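Every protein chain but one is kept in place in this view of the complex.
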Amino acid sequence: MPLVRFDLIEGRDEKDLRELLDASHRAVVNAFGVPERDRYQIVNQHSVNELIIEDTGLGFDRSRNMVIVSVTSTQRSDKQKKNFYKLLAQELGESCGIEPNDIMVSIVTNGAGDWSFGFGEAQFLTGKL
Amino acid sequence: MPLVRFDLIEGRDEKDLRELLDASHRAVVNAFGVPERDRYQIVNQHSVNELIIEDTGLGFDRSRNMVIVSVTSTQRSDKQKKNFYKLLAQELGESCGIEPNDIMVSIVTNGAGDWSFGFGEAQFLTGKL
Partner (left out) sequence: MPLVRFDLIEGRDEKDLRELLDASHRAVVNAFGVPERDRYQIVNQHSVNELIIEDTGLGFDRSRNMVIVSVTSTQRSDKQKKNFYKLLAQELGESCGIEPNDIMVSIVTNGAGDWSFGFGEAQFLTGKL
């Protein structure tokens, strides 16, 4: 159920984009322990001047490969989140050649009643999930 | 005040898009009991490969008509949320022919101080709303 929004600079072809999404989803599944089909991914592709992503003074730059990942999820522990950040960087590095300085993640938490996956129902409240 | 973001696959014409937004807004107004002009809707239209929306194993598919609705709102009860999901599926079905398997909703909650509707003011804190 995490809903994951990707903001990227335009220019990747269809295959590269799919690999990026597949790799990211492996990190979600492994870090959060969700089912394989718990996959909800949205991509926004931007021109270069639509993304200004700096570093809070940490001392690194971003390239045009940068990936900003915005996750909406029910509660996850800090341990799960840290594992997600690590796995995501590994997966995007190994599968897509994205450098670790180019990956930024932000998570927002909501509750069981905040999700409807279809059919006008709140599946976490009805017991279907 | 709910701020409602719609992620869709591109291809609807202007009239169909407007009907989708009108229908969705009726569900917001009726489920949350907000004023008619409490309407804040943003649409992101995507190519097919920018949306991967599955089903957490619930056993249904999505079509190119799918609508992903991301709501930011102050606190709503589970009863209101469940009513919203139901009304939204009804409205989008009746007015736009969108099937119930194509509608996904996620809600994120914030507080009274988290909104400024204009003029550099926090209208929920100043008493104007």
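We just call them A and B in the order they show up, numbering each chain from 1.
Rule of thumb we're sticking to: contacts are C-beta pairs under 8 Å (C-beta built on N, C-alpha and C of every residue); 3 or more make two chains touch, one makes a residue touch a chain.
As the structure is a prediction and not an experimental result, all values here were calculated from the model.
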The one residue from A:Asn30, A:Asn44 or A:Ser95 touching the chain left out of view is A:Asn44
Even though one chain is not shown, subunit A touches it at residues 7, 44, 46, 49-58, 60, 68, 70, 78, 81-82, 85-90, 100-109
The missing chain sits against subunit B at residues 1, 3, 14, 17-18, 21, 25, 34-45, 72, 108, 110-111, 113-123, 125, 128-129
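Quick note on the criterion: only the chains that are shown with their structure count from here on.
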Rounded to the nearest Å, the gap between Cα centres of subunit A and subunit B is 21
